[in-house]
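Below are the structure tokens for one structure; questions will follow.
The complex is shown incomplete by one protein chain, all other protein chains being positioned as in the whole.
Showing chain A:
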Amino acid sequence: MSRSLLPVLVVLAAIVAIWYAAAIPVNAPWQESIYQRADETDVPFSRFVLDTWNQDRPVLPTAHQVFRELYNTTIAVSPTVPRSLVFHAWVTLSATMAGFGMGTVLGIGLAVLIVHNHAMNRSLMPWIVASQTIPILALAPLIVVIGFNLFTGQLGMPTEPARFLSKALISAYLSFFPVTVGMVKGLRAPERIQLDLMHTYHASATQTFFKLRWPSALPYLFTSMKVGVAASLVGTIVGELPTGAVAGLGARLLAGSYYGQTVQIWSALFAASILAALLVIAVGLVERLVNKRLGARAA
């Protein structure tokens, strides 16, 4: 345990050291102008360093500032108020999970079509690849604006579910691709000999799918779901940027940059990466449960 912990701690310490070292020169010009305006001269170096680490609106906030902000906006406040990062994280998380669910189902569905139908393989695959070459930043506002107007207008949806659905769509758009690619490979993973075996039993295509292809593809599914869930979160956050949304980690990032609240931006970034890590871990836990049920060899 301590053997594996030591390198982790060393890397962490190095990152923190670089972080604090970088904060000094990055925040120095502003600090010097503060001193100039206050007519302070001959500030001792130790005080100068501490001051650059504790500005109100630093260019590069330091770790303790970010974590103080994280604490103040999570544990210190009720999760129901808009000041709470937990509130914003939940707004983002719920849309992410909805989008990830849709993306995974869509990804699996496309992979099944591609594996079972040669024409689909030829006609769908280029479009699927092309779909991912469009920068999501260009596409997100389109989906958000068109989707939002469509849902609230023609479909008569209230604004909140419409906004939720638009974000989930972007999230699904980003997450289906790794799932499709992984599942196409996974569903094609059975060896010739195993497919021949099913043929000798005169098994139907459905039986071959559920008894052979699907179980063979599961390891690939979980690997691609881990990639997909992270992409899904990015999709939701990007979807929150142009909506004029007032809630969600994306909205929090945008508001922070409008008002020069760098500490707020950084704490939202940290919240997003913690969320991403939790999502990947959650997929990993499900994977382990499934592996256990499938009787896989203990790693």
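Brief remarks follow.
Criterion: a residue touches a chain if its C-beta (ideal position, glycine included) is under 8 Å from a C-beta of that chain, and two chains touch if they have at least 3 such contacts; residues count from 1.
FYI, contacts and distances are computed from a predicted model.
For the chain that is left out, the UniProt protein name among "Sulfonate ABC transporter ATP-binding lipoprotein", "Aldehyde dehydrogenase", "biotin carboxylase" or "Sarcosine oxidase subunit delta" is "Sulfonate ABC transporter ATP-binding lipoprotein". Of the options A:S33, A:S123 or A:Q207, the residue whose C-beta touches the omitted chain is A:Q207. Contact with the omitted chain, checked across A:R83, A:R122, A:H199 or A:R288, is made by A:H199. Considering the complete assembly, chain A touches the hidden chain via residues 191, 193-194, 196-203, 207, 211-212, 215, 294-297.
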